[in-house]
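Below you will find the structure I want to go over with you.
Only a single protein chain was left out; the remaining protein chains are all shown in position.
Chain nomenclature is as follows: A, B, C and D, assigned in order of appearance, with residue numbering initiated at 1 for each chain independently.
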Amino acid sequence: MLRWSPSSATILPELILAVGAIVVLMVALFTPRRLQPWMAALAAAVLLSAAVFAGLDLIDPPGLTFFDTLAADGVGRWATLLLAVVALLVVGLSVEWFRPDARHAEYYVILIFATLGAVLLAGANDLMELVLAMMLSSVAGYTLAAFHRRSRGSSEAGMKYFLLGALANGAMVYGVALLFGLSGSTTFTDVGPGLEGADPLALVVGFGLVVVGVAFKMGVAPVHPWVPDVAEGAPAPAAAFLMIFGKIGALVFLARFVLILPDTQLGWRPLVALVAAVTMTLGNLAALRQDDVRRLLGWSAVSQAGYGLLAIVAIGRSDLAIPSLLMFLVAYSFGTIAVFGVVVALRGLTDRISYRGLAGPHPWLMGAMLIGFLSFIGIPPLGGFAAKLLLMGAVIDAGYTWLAVLTVINSVVSLVYYFRVLGPAYQEKPGGRRPTMGRLAGASVAFAAIGVIAVGVVAQPLLQAWNTLDL
Amino acid sequence: MVWLPILFPLAGAVAVLAMRRRRPWLGPIAVIALLGSLVSAVLAAFSDATSTWSWGAGIDLSLEVADAGRVMVVLVPLVAVAVVLYAALSMRDDPALPRLFALLAGFVAAMELLVVAADFLTLLIAWELVGAASWALISHDWRNLKAPTSAKEAFVTTRFGDLGLYIAAGAAFAATGSFAYSDLASGADPLWLGVVAGGVVLAAAAKSAQLPFSPWLFSAMAGPTPVSALLHSATMVAAGAYALIRLQPILSAVPWFGPLVVGLGLATALAGGLVAFAQTDLKRALAGSTSAQYGLMLVATGAGFTAAGMSQLTAHAFFKALLFLGAGVALHSAGTLDLGKLRLGSTMPRIAVLFGIGAAGLAAVPPLGAAFSKEAVLGAAFDAGFWVGSGVLVAGFLSALYASRLHVLAYGPGPPVELKSRPHRVEVFALAVLAALTVVLSVIWLPGSKELITEVSSGSFAEGEPWELGLSLLTIAMALGVVWLLWRRKVLVTAGFPQRFRIFVAGWWGIPTAARRVIIDPVIRLSRDLASADFSVVDAVVRGIAASAAGFGDRLRRRVETAVDWIAMGVGSRTLLTATVSQKIDDDGVDAAVEGIAEGFRFGGEQSQRTQTGMSHHYYTMLVAGSVVVLIVAAIWR
Amino acid sequence: MSLEAVLFVSAALFGIGVYGALSQQSFVMIMMGLELMLNATILAAVAFWWGTTNGNPEGQLLAIVVMAVMAIEAAIGFALVTNVYRVRKADITEKLRKLRN
Amino acid sequence: MLSLTIVVPVLAAIVLLAMPKDRPQMARWVAFGVSLVPLTLIVVAWTRFEGGPEFEMVESLSWIPSIGVSYQVGLDGLSLPLVALTTVLFSASILFPVDLRGRARQYFAAFLFLEGVSLGLFLALDLILFFVFFDLSLVGMYFLIAIWGHGSAHRSALKFFIYTLVGSLALLLGILGIYLNSGEPRTFDMIEIITTQPLPAAGLGSVLIFWAIAFGFMIKTPLAPFHTWLPPAHVDAPAPASTILAGVLLKMGTYGFVRILLQMMPETFDRFSFPIAVLAVVSIVYGALVAMAQTNLKRLVAYTSVNHMGYVILGVAVAANIGAPGAARSIALTGATIEMVAHGLITGAMFLLTGSILARGETYEMDEYGGLASRAPALTGAMLLAAFASLGLPGLAGFVAEFQIFAGTLGVYPWLAGIGLLGIVITAALFLRMVQRVFLGPLPDRWSAWTDLGKWELAALVPMLALVVVIGIAPAWLVDVIDSASRAITGG
Partner (left out) sequence: MSLIAAILFWFFSAAAVVTGWLVFRTDSMVRAAYWLMASFVAVGGILMVLDAQFLGLILILMMAGEMTIMAIFMVMFMMNPAGLNPMTMVHQHRTSIVSGAGAFAVLAIVALFADFPDRPVQPGADPTVDLGVELLGESMLVFESAGVALLAVMIGAVALVSFRGRFGEAEEGSEEPALETDEQ
């Protein structure tokens, strides 16, 4: 049965991103060097229009497109919208950061491609589409991580990111082959029924290997080691993006994916719960001693990925699961942009000690960092709290109370390392002002910080929209 | 109406404080306030006034002048007037005089409240206020740390007794849903009534310095003389006996109430008598005698004859105040209270006579009122049983013994003494007033007075036998003879006891030492131990959790990342970890724990370069190992 | 020649690839290991197409997709190796140890 | 109107932060003026309060209806006294002089923020709203201790934050548990949950929810053995922050015990009222004993807080015993609530006084002092009054509370009441020791230039101590208000 969606508007955001990337590249080729930073504006325009069209799509009825290989449902559109906004904010952070780079228009091109990869991943309704979306986002990700071509850290981060990603993707592809073999199809619409009564052993291995790939994308144990390295080594704006985009794409994909799996042969729920538990604990504990703020943020991103998995554990069992997933993604994205943005705005200042007494001379930046960190801990009424509330409610609802308890314990642990940075910033005698990165970065930080507050306080419109969503 | 006896002294206290700069006015103000209290008390006593004060939610403080209270409400300001009169002169140079007057007035107010209380809540309020006022009065001379220390001992001891009233009030509430005496009287669960009785007896024993709480009176001696005089006669100490007398009609429904009170009183009367006899410090000897005398009141009350107890209380109030003021004069004039160094009779004959009247009262020499009340107690005791009566007879003998000894040693004839100062006329007048009251009280020997007392205080007297009076007189004579003998042998000061035994007895039979060893020291040690345990155990658990979380995190991360070197790492790090943690655990806080672990691992890092990571192939190992674990778990755990 | 046999061979190739990826120091050699794993995957994909899916052409396409993955990874891998070598003079994993805890 | 009490201070805090120049005196006056707004509003609310069994002056706004969250505030006889206490303590604390470390705006902004948040907590009638304020109070207090504290303020503040965050998150789990069990549609609305009582009396779920919430509040209250965050936090906090911490923040725990555990899951609480009462008695005795051994003045006061919170919880536990007579339950709960108010005023004043001592003597070690009474009669008198109030002297606020608690307890848990009463004796001993060590005896030469309380210190202290006396002598106005809630809660 062919179900070709006649309305190309359904995939307009994807088209805009793909074409837009090429347009940016072409224009950059014929633009003199001093105008290169304006490519950021162009990229921003592309991302903005993608965001606008994704937003307009929200009212469309959900459906599948391209012969069921791509889902165009509410969750996917929200993910698209969020990704575009995140990329937009990252562009804002990047302008000044990359200005000295002789040739950085490609950075924006790759950024758009990475966004597109994550968008496709979030919408993937086909195993092959999964593989290619994963490849697109990964390849773009490696490039972003290594984009400082004279920086020892950046190149190392890119290399490690690649090495781990290649292995994880290799494993995932084999898993895809296994699932294809079991079900006889790669399209989810057929995979689900095809897997009914499938051999449990092969199913477990196939699912496990796919999860390895998804875990890599999200930075979840045991495929997390790239996260702190990339957070520390990659260009800071790119690092912020890399912390976020994989989580959005992969979490939404995973939610879509597990729903087609037969519950009877495969204990995917406890498996995801275990991975979530290990990830959040590991990330938090490892972050405890970090003196490098970016690396600390990397480990914190690992633990946050663990929290995000709670939504997957509850999916299908609690009506809070999907709202909690989206709330987590939104809150996490804005929070990460805010805190990484502060690092960017302080020209990459990353030594914990250097943050001493900064609250005096930089009240707004440190205020944004405070809001971001408090949101990560889950202090109300910030977005992070709304996310944790929903996540924990969802897992308790799904019968995984122990996971909620563990989340609580981890939240407490996380407080320690966040306040190892914030404490001195506020307690010590105010120091001198530090050079900053310019207005645009500050504006992105402000937008993200306000977003963190807003999604917590004005959660109703979002939740109302999300409550009815289905995968 | 019923408020006035309380409000007058309170107003006086406020006025004294307000006018503290005009020292000459202070005395008159205080005296006038107390006189006002006295007059209104008389009026209240005749009008049987009642009143209530609402605490909200149906809890009312009810006040009523009734039963023994009719006597007591008058007695308190009466004694207080004399004492304040004395204080106004004897302490005229004390810069803290306003505070003293204010507190004395407050003391009286609190006592008046106690007297008119008609429910346990009000009783408890007044009871504790009396105690607090006594603390403040005893620590009058606070620049010398001895005074507040003694005051604290006294206060804590009596507060322990106060718990009895808390319990009684709670039990009354549990039994009847209210705190009023009347509700309890109109029928209550006997079990709860027993708890009430036990609580009241505990509280009364502590306040009235019965065994085993008696020694606190010694601590109370650290206060100035007028304070002691008031405290022993009509306020603080009297509260215990008064409460028992007031509540006896209700509590006597408890079968063991009477015997308990009688036993307690008798034991204290005998033990206290010996203490008073053995003491060489005038005020302390008087303190011992106070316990003994209140013991006698308890005997009468326990035996069921509250009128006897009440008359003993009244008589005692007058002569004991008199005796204390006499002791104060001695201290003031001779600068010491050591019985071996006084004998002021030749130097101050007038005071000696007045003191002698008091001593006669203490010895219960007829025709003084004190003798009448003693006889009433004796009658009550014999009513309770032969052995009780005999005990009281012995106690009476002891009273006469120490009373005469004290008089002889303090104001007996002796060599002229160089006096520091002579008592002021008004001071003598105050003593004279009390002596006169003691003497005037003899009127209760007149026929018909028994009936009057019975009617006023709603109590009763035992049917005394004539031979009891004879026996008493005999014991008094015997006591005088013994004192004369000892005097002749010049061992009166040491009472003829061997030195160590005398000190043991004079120090209240070793009770203070025992209390220190058995209660105070262990409690303080316990509190210190707990305080250190609070940090080293309770908090250490918290810190330990934090530390192990941090340590676990490091170990976990490093071990996972260096999956290859698990075993080598594990052994090394665990020893290191244990060492560092135990060494650092005394350092403070979570951060320190984190730092401690960090330090341990830095050391560990130096030991083994292999723990360093950041290498991709370690990541690879982790990925493969982790995936295998994931697969195994997924295969097993459905 | 059965499905089991083909899958067994594929498993063997995959195992060798894993071994290579883990044991080699040189980035290039590691990539060879990864390619070998993908090689095994192609074999598995085609085997399934051949044996269990009624000849669903998606199986063939999957094999092509895996080949694309190979190409993509090789390309970006070489780019990164070149870059790292230029900046760090590093060609083995042990030389990339700047970023660590 | 109630919302204004929350909004005005918080907005004012933001405005203060945005003020360009650091002018300490102006900031103080602005802050004080703003703090009078909620005070006035609450006084008005008190006069309008009717004292029925229902919540009054309820204001309700839909917030996140999709998950049953609403903005809802209101009053009953339980919250009104606590709210009033909060406004009084904040106004007094703001007035109290303190070393501002050159950050006056931030200091007063933090105070105002904390005031709004604390008021919000006591007024909140939605579990999520309650939790929001609960957590925000931690953040505000963290900064107050960390920035304006002394000694090892970093560590103490962090310890406070971490420890109480553990409690708050346990509470969050419990709240989620209640929410998930609150029927269809699920709701966080406290009024509705109290009315419908959706939680089953038995069942593992209710038990787990109960203990999660109880654990959270036990930390916040704190009950032994979860109290060890309290002494360092107090010792290192600036005096007004200590006052707020003891006077307001601790009450959040005890308030929660009543509002959430007692009102929303009475049957489950009934099952565990005895163990909770035992913990309370342990706190009473333990807190008093440990306080007695302290040589540090502020630490001593901090431990007596543990003791006093034990009284409160004892009263609550008695009220939770459904089998007990209604009168006893009601009087115990009334007593517990009065104890919250009394402790806030008394210990609050005492902490301010320790601040005065520290400002003059630069140490809390009691052995360094002595004989201060001769130089500072007002300071001595104030401390004496506070100490006697704290040890439960009749005529002062503490007695009213403790007496009612024990009167209620004795009929229900006689042995526990008996053991708990020992605490009264120990506190008497320890406070008298403290007074003696610091204020009595000879004056060391180094303190010969000691100054008495200044006018601003007095301005802050006098209203609090006056209230202590008024409540002690004529508590009817307070008791009647509280009693209206107690009766409604216990059905007594």
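In this text, a contact is a pair of C-beta atoms (placed from the backbone, for glycine too) under 8 Å apart; a residue touches a chain by one contact, two chains touch by 3 or more.
None of these values were measured; they are calculated from a predicted model.
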Task: Partner chains on view for the chain not depicted - done: A, B, C
Task: Residue among A:I110, A:V230 or A:L296 touching the omitted chain - done: A:I110
Open item on the list: Applying the definition given at the start, please give the residues of chain B touching the unseen chain.
Closed with: 563-564, 617-618, 621, 624-625, 628, 631
TODO: Write the list of chain A residues that the hidden chain touches.
DONE: 2, 18, 21-22, 25, 29, 33, 66-67, 69-70, 96-97, 100-104, 106-107, 109-110, 113, 116-117, 120, 126, 128-129, 132-133, 135-136, 139-140, 142-143, 146-151, 153-154, 158, 174, 178, 181-182, 184, 187, 198-199, 201-202, 205, 235-236, 347-349, 434-435, 437
- [ ] Could you please point out the chain C residues that touch the chain left off the display?
- [x] 1, 3-20, 22-26, 28-29, 32-33, 35-36, 39, 42-43, 46-55, 57-58, 60-61, 63-65, 67-68, 70-72, 74-76, 78-83, 85, 91-94
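Going forward, only the chains that are shown with their structure count from here on.
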Open item on the list: With centres defined as the mean C-alpha position, give me the chain B-chain D separation in Å.
Closed with: 33
Task: Rounded Å distance between chain A and chain B, as computed from the means of their C-alpha atoms - done: 72
Task: Distance between the centres, which are taken as Cα means, of chain C and chain A, whole angstrom - done: 26
Task: Contacts with 2+ other chains: residues of chain D - done: 154, 158, 162
Task: Contacts with 2+ other chains: residues of chain B - done: 546, 557, 561, 590-591, 614, 616, 620
Task: chain B residues within the chain D interface of the complex - done: 53-59, 121, 124-126, 128-129, 132, 135, 139, 142-145, 148-149, 151-152, 155-156, 159-160, 162-163, 166-167, 169-171, 173-175, 177, 179, 192, 195, 523-524, 526-528, 530-532, 534-535, 538-539, 541-542, 546, 588-592
- [ ] Give every residue of chain D touching chain A within the complex, in rising order.
- [x] 17, 62-67, 128, 131-132, 135-136, 138-139, 143, 146-147, 153-154, 157-158, 161-162, 165-166, 169-170, 172-173, 176-177, 179-180, 208
Task: Contacting residues of chain C [partner chain A, same complex] - done: 14, 17, 21, 27, 30-31, 34, 37-38, 40-41, 44-45, 47-48, 51-54, 56, 58-59, 61-62, 65-66, 68-69, 72-73, 76-77, 80-81, 83-84, 86-88, 90, 93, 96, 98-101
